[in-house]
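Below is one structure, written out as structure tokens, with a few remarks after it.
Omission of a single protein chain aside, the complex is shown with its protein chains in their original locations.
In this document, chain identifiers A, B and C correspond to the written order of the chains, with residue numbering beginning at 1 in each.
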Amino acid sequence: MPPEKSKTKLRVRYSETDQMGTFYNSRALEWFEVGRTDWLRKAGIPYAEMETRGALLPLVEAHVEYHGRARYDDELEIVTNAHMAGKARMRFEIAIAHITGERVASGYTVHAIVNGEGKPIRPPAWLVDAME
Amino acid sequence: MPPEKSKTKLRVRYSETDQMGTFYNSRALEWFEVGRTDWLRKAGIPYAEMETRGALLPLVEAHVEYHGRARYDDELEIVTNAHMAGKARMRFEIAIAHITGERVASGYTVHAIVNGEGKPIRPPAWLVDAME
Amino acid sequence: MPPEKSKTKLRVRYSETDQMGTFYNSRALEWFEVGRTDWLRKAGIPYAEMETRGALLPLVEAHVEYHGRARYDDELEIVTNAHMAGKARMRFEIAIAHITGERVASGYTVHAIVNGEGKPIRPPAWLVDAME
Partner (left out) sequence: MPPEKSKTKLRVRYSETDQMGTFYNSRALEWFEVGRTDWLRKAGIPYAEMETRGALLPLVEAHVEYHGRARYDDELEIVTNAHMAGKARMRFEIAIAHITGERVASGYTVHAIVNGEGKPIRPPAWLVDAME
């Protein structure tokens, strides 16, 4: 049974701010990964375990849109969803907002599905099942 | 009433690992800051509010000892304590361990106490009170 | 006179690797910024000076495609180009490759042009000139 949408909370760290007083732009990709990690755990397949099962998800594409500011110690919520992108790739849709609902950033990441040697593999049933 | 020791949990992010397979060494200082932030919040003086009250805590010294590995998605606990260091500085003692108790890193940070213009100030009573 | 394409070299830092042994994905956005900084400097308008002139370039969109691995201490070259995107936005095109030519990552960033208060402004002539 997949988590329809996984929701994860985090607080903006001081190390994640920049001199404009908001979060530095690359942090969005780090928070996207926090969302993916949480989605996978809730789907019953923690990423660390995926390696053991012989499936890795290297990133092939990432897209971010920036909607608003987030300051140090602000509490944010990451909403993550996942589905197959064609027959061989996996796509995560991620939205980050303040807990008040005000949007911060959103986007997606596309991942190849490969084995431990980096060769593309047919998506394992347990992974496809987690997305449906 | 001060928090005798503040305890904070976090999970190691993929972005915090390095090619040795454990956390990259500078993350310890970022986690120390997570501990300080949490200590201050529990002491009733969130750092964001300190600025409003006219007191900042720039770092003047940091020390870290590395005891063991921590891998991606491992759950860690940060234990933070604070006290005055002499009459003009504040010192945080921080220990990071696995939730099983196995040690990861420990150390301290020393902070000046300054106003919005960066001038040293006498430690405000509300800050000293939080430490005792 | 604009730099048609700015070229910048950097070496992959240990802090930029992750446990897969290549660079962590968000570093691409940090390297994109290294490219932008260098493009602006070569165009005669260092970003720090732009603030003084009353123009800031907050990021509104970022896109990255990942082509290949880059390991610790590998030397990379960032090629950056810039042009207007419509009448009100600026777009940087960025490609990162090994000095052997092998591709690492490429993409673009789109920026609003705002004043010190965050209000959109008409692109200043000195900025438009730098792109042509």
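In this section, a contact is a pair of C-beta atoms (placed from the backbone, for glycine too) under 8 Å apart; a residue touches a chain by one contact, two chains touch by 3 or more.
Given the structure is predicted, the values throughout are model-derived calculations rather than measurements.
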May I ask which residue of A:Tyr24, A:Tyr47 or A:Tyr108 touches the chain that does not appear here?
-> A:Tyr24
Looking beyond the chains shown, say which of C:Lys7, C:Arg53 or C:Arg71 touches the absent one.
-> C:Arg71
Hey, which subunit B residues sit against the chain that's not shown?
-> 20, 25-30, 33, 56, 58-66
Absent-chain interface as seen on subunit C, which is shown = 11, 13-15, 30, 33-34, 37, 41, 46-48, 71-73
Which parts of subunit A are in contact with the chain that was left out?
-> 14-15, 17-21, 24, 26, 71-72
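By our rule, only the chains that are shown with their structure count from here on.
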By number of C-beta pairs in contact, which two chains lead?
-> A-C
Of the chains shown, whose Cα mean is nearest the mean of all protein Cα atoms?
-> A
Far-end chain from subunit C, centres as C-alpha averages = B
Using mean CA coordinates as chain centres, what's the subunit A-subunit B distance in Å?
-> 27
Shared-contact residues (touching 2 or more other chains) in subunit B | 14-15, 71-72
